[in-house]
Structure formats: C-alpha cells, structure tokens
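Just one protein chain is left out here, and the rest sit where they should.
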Amino acid sequence: MNSIITISTVLNAASMGLIILGLFIIFTQKNLIKMVIGLGIADTGVNIMLVSTGYIDGNTAPVFSNASLKISQMVDPVPQALVLTSIVIGFGVSALALALIIRLFEKTGTLDTSKIRGLKW
Amino acid sequence: MRKLVSIVLLAGFIFYFATLTGGLLIPSTSSERSSVGLDILSRTANETGSANAVTSVVVLYRGFDTLGEVTVLFLAALGISVFMKNTAKVRKRTLDQSFILKTGSRLLFPFMFLFGFYIIAHGHLTPGGGFPGGVIIATGFFIVLLTSESVEFNKTLMSVLEGLAGLTFIGLGLVGLFGSGNSFLQNFLPLGKFNTVFSAGIIPLIYAVVGVKVAAELSSVVFAMKESK
Partner (left out) sequence: MLYLLSFLVLVMLAVGIAIIFVKDILNAVILSTVVSLIASVIFLFIAAPDVAITEAAIGAALTTVVFVIAINRTKIKETTNKE
C-alpha cells in the first residue's frame, strides 16, 4: 500500500524509541541493576535497527531450503551475520557489568548511586 | 538537576533523529539491492555448499569476525572469573528444592541436550548454528544445577574442554593456511552433496567447536557467579 506509514517507518520508530528509552533509564535511575537493564534495552534497539537495513518488502529468509527459490526473492544476509555477533557481545557486557556490581555491593553494602561516594552524579 | 539534564539531552537526541537524518520518513530498508549481498547470495551455493547463506557469511566469508567474537566472549568470561574470585563465601545450602522441580529438571535435561546438539549439527541447513546451540546446552546444564544443590559441577573438565575447543578453532584455520590452500580458515574439505548433513566443508566442524566452547564457557560463568570462594 502506498501510504505514509510503511514497515520501515514502524521499524525506525521502534528502534529509536528503544534507544532513547534505554538511555533515559541509564540517566535517571539510581539503582545500579536498573542501569544495566537500560543498557540491555539500548543494545536490543540497535540490533533491530541493524537488521532492518537488509529487509525488502515481500521477500523471505536467505536459506536455500527449496531448490526452486530464486535469489531475487531473498533478503540481504550480511547484516544478519553482523547482528549475530552483536547479540552475543551485548550479553557479555551485561554479565561483566553485573559481576562488577556484585563486587561493589560487597565493598560498600548498598546499590544506591547517591550513597556511594565515587558514583554520585 | 539530574532529571533536568537528562531531559535536555534526550530532547536533543529526539530532535536529531526527527529532523537532521531525515527522521521517520526516510526508509531504512533498502529499496534497491545492495551489491555485496546479491553477490554473496549468488555464489554461496556453488563455492561453499551450505544452504544457509547467513552461516556461510559468518563462518567463511567473515570468519575472522567470528574468531574475534569468540575472543571477546573468552575475555568476558575471564574477567568475571577474576572478579568473582575472592568474594565472600556463600554458605552452601544442603537443602534441595521440591521434588517436582528436581525430578522435572533431570527429566528435561536429555531433551535439551539433544535439541541443542541438533541445532549445532544442522547449522548449515536450517537457521541456527553454533552460538544458539551452545547456549541451549548451557541452559540445560543450569536447570539441573539450580534446582538440586547436591550435583557436583566439574570445573576442571569445563575449562579443559573450553581451552581445547579454542585451540581446535585456530588449528583448523592454520591447516588452511599452511596446508593445501593459501589463506587462514580456508575451506579445505570436500564440499559433498548439497543439503545433506555431511556437506559444506569445514562449516560443521567449526560450528561444533564453537558450540562446545560457548556451552562450557557460559556454564562456568554462571556457576562462578552463583557460588565462589
């Protein structure tokens, strides 16, 4: 349909909304674990934006499961390969941040950034 | 003060997204084909023999990036083990969970193992591959580990498996370099018949190695975060 709202608009809005939401959570929340949740949400938004650059309307996944599938009916496989790497690395960053938070809790006894001397904003 | 600064910064971001880059109305999906993607799609069936184009990009056309990803995951696991090393000793509970949880998790473990193994082994035919397959096997391990405290977790075996798997990855790449071909991570095994399990050169081998490494690494990470000494 030739309307003003297409699938690419919806995907753009979704990814930008998630990135802004994740950044807002990191800026305004005082609990350290909620900051890591915000980081994960911003990661998800960036991944949706990357995958959506390869999408073409009406085409299907780049797998040759049926011998009669033509190449002109497939989406771009390169952004999907890069996003696979990005998802795994995003998990690694979140896990390392949580290990640091556990260690910080054992040193200071609190998870509130306004009470820890070096983290006050 | 903090809320004011953050709202000003985010208003700046929204303004940038909405106007300067063309905003919501510029299509992010490509209306014309990108030439690299089209080229890879037309070559992947004959050069690599794998039916999944994303797998051939991840393992063969961009195999060095996969090596970098495995390295980053290894460094993250190393960092977590270092941070969790001398934390306070967690009192080991000698109380198991309820009977349904314990028995149900032990009943579920072989099916999860089989499912993860299936996804790793068919990485070049159907969507999936080494990374989600390894994660599924690691999830199967946690289910048993988190519900029954009396199960022993063999840390030495996991770290030996992980190291050997990493060495095998680099070894397969070096065989391509010094052996028959000229480049690191070249496809030196025969291609075989299309759309069968034993085909596509070194792709099943590399995905098997990556799956073992990811599974061993993630179980060690979760076990180290749960209790440490």
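For reference, chains read A and B in written order, and residue numbers begin at 1 within each chain.
Just so we're on the same page, a residue touches a chain if its C-beta (ideal position, glycine included) is under 8 Å from a C-beta of that chain, and two chains touch if they have at least 3 such contacts.
What you see is a predicted model; the values in this text were computed from it and never measured.
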item: Contacts of chain B with the absent chain, listed as residue ranges; value: 52, 54-55, 90, 95, 119, 127-129, 131-132, 135-136, 138-139, 142, 146, 218, 221-222, 225-226
item: Residue numbers in chain A that touch the chain omitted from display; value: 1, 5-7, 10-11, 13-14, 17-18, 21, 24-25, 28-29, 31, 33-34, 36-38, 40-41, 44, 47-48, 51-52, 54-55, 59-61, 63, 75, 80, 83-84, 87-88, 91, 94-95, 98-99, 101-102, 105, 109, 111
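What we mean here is this: only the chains that are shown with their structure count from here on.
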item: Distance from chain B to chain A - Cα centre to Cα centre, in angstrom; value: 16
item: Residue numbers on chain B that touch chain A, as the complex places them; value: 2-3, 5-6, 9-10, 13-14, 17, 24-31, 33-34, 36-38, 40-42, 44-45, 51-54, 57-58, 62, 65-66, 68-69, 72-73, 76-77, 79-80, 83-84, 87-88, 125-127, 129, 131, 195, 221, 225
item: Parts of chain A lying in touch with chain B, wherever the complex brings them together; value: 4, 6-9, 11-13, 16, 20, 23-24, 27-28, 49, 52-57, 61-65, 71, 74, 76-78, 80-82, 84-85, 88-89, 92-93, 95-96, 98-100, 102-103, 106, 121
